[in-house]
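Pasting in a structure now, in structure tokens, and then I'll have a few things to ask.
All protein chains of the complex are present and in place, except for one that has been dropped.
Chain nomenclature is as follows: A and B, assigned in order of appearance, with residue numbering initiated at 1 for each chain independently.
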Amino acid sequence: MARLARLELSVEEIEPMARELSAVLDHIAKIGELDLAGVPPTSHVVELTGALRADEPRPSLPREVALAQAPAVDQDGFLVPSPQA
Amino acid sequence: MTEYEPVIGLEIHVQLKTMTKMFCGCELSFGEPPNTRTCPVCLGLPGSLPVANSRAVHFGLMIGMALDSELAQRSIFHRKNYFYPDLPKGYQISQYDEPLCSGGRLGEVRIHRVHLEEDAAKLIHVGASGRIHGSDASVVDFNRGGTPLAEIVTEPDLRAPEQASEWLKLLRTTLRQLGVSDVNMEEGSLRCDANISLRPVGTSELGTKTELKNMNSFRFIERGIRAEIARQEAILKAGGKVIAETLHFDPVSGAITTLRSKEEAHDYRYFPEPDLLPVAIDEHMIEAARSALPELPAARAERFQREAGLGVDSAQLLAFKAELGDYFEAALAASVVPTPPPQALANWIAGDLVGRLADGEDPGSSRVEPRALAALVGLVAAKRVSVGAGRQVLDRLVLEGGDPVEIVEHEGLAAMDGADELASIVAAALGANVDAAERVRAGNAKAIGPIVGYVMRETKGRADGGEVARLINEQLGL
Partner (left out) sequence: MTDILGLSAAQAAAAIEKGDLGAEELFVFYRERARADADANGGGLNCFTWVAEGISDTPLESGPGWSDGDGTAGAGPLAGVPLGVKDLFCTKGVPSQSGSRILEGYRPPYTASAVTALTGAGATLVGKTNQDEFAMGSSTENSAYGPTLNPWDRGRVPGGSSGGSAAAVAAGLAPWALGTDTGGSIRQPAALCGIVGLKPTYGSVSRFGMIAFASSLDQAGPLTRDVTDAALMLRHMVGRDHCDATSLQFPHEIELPSAERLDGIRLGIPEELTGEGIEGGVLDAFKASLARAQELGAQVQNVRLPHAPHALSAYYILAPAEASSNLARFDGVRYGMRAPDATDLLDMYTRTRHDGFGSEVKRRIMLGAYALSSGYYDAYYGRAQRVRTKIAEDFRAAFAEVDLIVTPTSPTVAFRLGEKTQDPWSMYLNDFCTVPMSLAGIPAISIPCGLSEGLPVGLQIAGPAFSENRLLDAAHALERALGFDGSEARA
């Protein structure tokens, strides 16, 4: 789970984290007791649909602004270690 | 020995030709300097929110209609979660179980679904190799990030590499005609992955499939699929098992290598995108899409048969290769007396003209104007110019453009006026090729060649080949 979330847990952190998560999971698993047959899920509490936007251009950020907060920059782009396969 | 048949499905990504990105108002980039077409949304800055592009939905509906798909009444976006530097939010907004279009068909291939999503950014590798493995750092350019994509997934109905490549060309023609994309593989506006598996002939269960990615031309797709089929066949025939994985085809070496194992496939943890509301496809949107549809290849082919009297094969050829169909119609429209018979015009376009142009070149961008070809075909049909002479005129047109009537006059290529003149040249030809004449008289029809050649030379090709042969035979008493 930590790997999926790109979180690295140090050795000391794993045990208490696992314990805490376990406890929380026990509580939330209680919803398993409910009879929810035929109940539709709510993904959006707002009942509207649509809210599409017209295909009209808006000004982009100047490059210096886009790069201003970057931890590492090279050749006008964001520099990162290369992905291996 | 078990015979195996390949089962191939395609997954095509099409960059849509909207003005702005899928979820923000940045203009689409065509080679702009890096990171000059970004904003808080497509950079994934904290607090930014997506808003869907209505024209992208419109184009998606048009694609669905062209593919005869069922259009959703309500379609929602989902988040596809994974980490990669070209994915600024750490998730891609895509569609999962409520796509815009389901089912459909194009030619021999059934469509599984069409959905909308956003493109990733570009990762440029610092270091000479230019590939992913072996370089130390990469630079990310977010200009492309957020470009609207339509993903088209087929059913695994294809059975051969050539068939896949041909079908993909049909799809490309269709999409180009819709005007929804540039569909240019070299530029990246059309991308195709193939899913390939083998199964014993006569069975219906699907074998383990692999995914072949990153093939950016029709030829590479064909070769890549062929290579993968061979690879899988070798494994199966040796008694082994094919592993489900994602593969890369190197067109230079012909080698197939693993990109990543599908076993370790990301768990994308799809869930409905809470920042976007469901899209309700109403009558208004459907009507707008329908009225924006141009005539599609199949309908066009039928119309060519019906209105222009073309044979089925000609009609399909011109309809499925849109540039040829466009040229044909332009030529017909520009015809003057003597008007070219449509079938003859079709034959000249598909045969003589295309044969004189570069592979895949659009006749519409050649020097031969449609009006000119129409005139030429008209002249030939009216026998004012022989077929042979006509071809010479076409050579000229291809090189320099111009008006066939002028060229004919200028070069003196008009058909032989008097039958007498031709008759006397034929007589002279017979006199100059006595042996050949004897052989023809003796029944060797093929020997007529040199005699005809003599006449053609003398008449600078203006004589009609059929007429020459007839006169030869007549004068020989045959």
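The criterion applied here is as follows: contacts are C-beta pairs under 8 Å (C-beta built on N, C-alpha and C of every residue); 3 or more make two chains touch, one makes a residue touch a chain.
Keep in mind that what you see is a predicted model, and the values were worked out from it rather than measured.
Student: Touching the absent chain: which residues on subunit B qualify?
Tutor: On the subunit B side, contact with the omitted chain comes from 25, 39-41, 43-52, 79, 81, 83, 85, 88-91, 140, 267, 269-271, 274-277.
Student: What residues on subunit A make contact with the chain left out of this view?
Tutor: Touch with the absent chain occurs at residues 1-2, 4-10, 13, 17, 20-21, 23-25, 27-32, 34, 36, 39-46, 48, 51, 53, 58, 61, 65-66, 68-72, 78, 80-84.
The rule is short, and it goes like this: only the chains that are shown with their structure count from here on.
Student: Please tell me the distance, in whole Å, between the geometric centres of subunit A and subunit B computed from their C-alpha atoms.
Tutor: 40
Student: Under the touch definition given earlier, write down the residues of subunit B that touch subunit A in their complex.
Tutor: Listed in rising order, the residues of subunit B that touch subunit A are 18-20, 24-27, 33-40, 43, 51-57, 74, 76, 83-85, 123-127, 132-133, 135-142, 258-260, 267, 269, 271-272, 274, 276-280.
Student: Which residues, counting only subunit A, touch subunit B once they are in their complex?
Tutor: 4, 6, 43-44, 46, 48-58, 60-63, 66-67, 74-85
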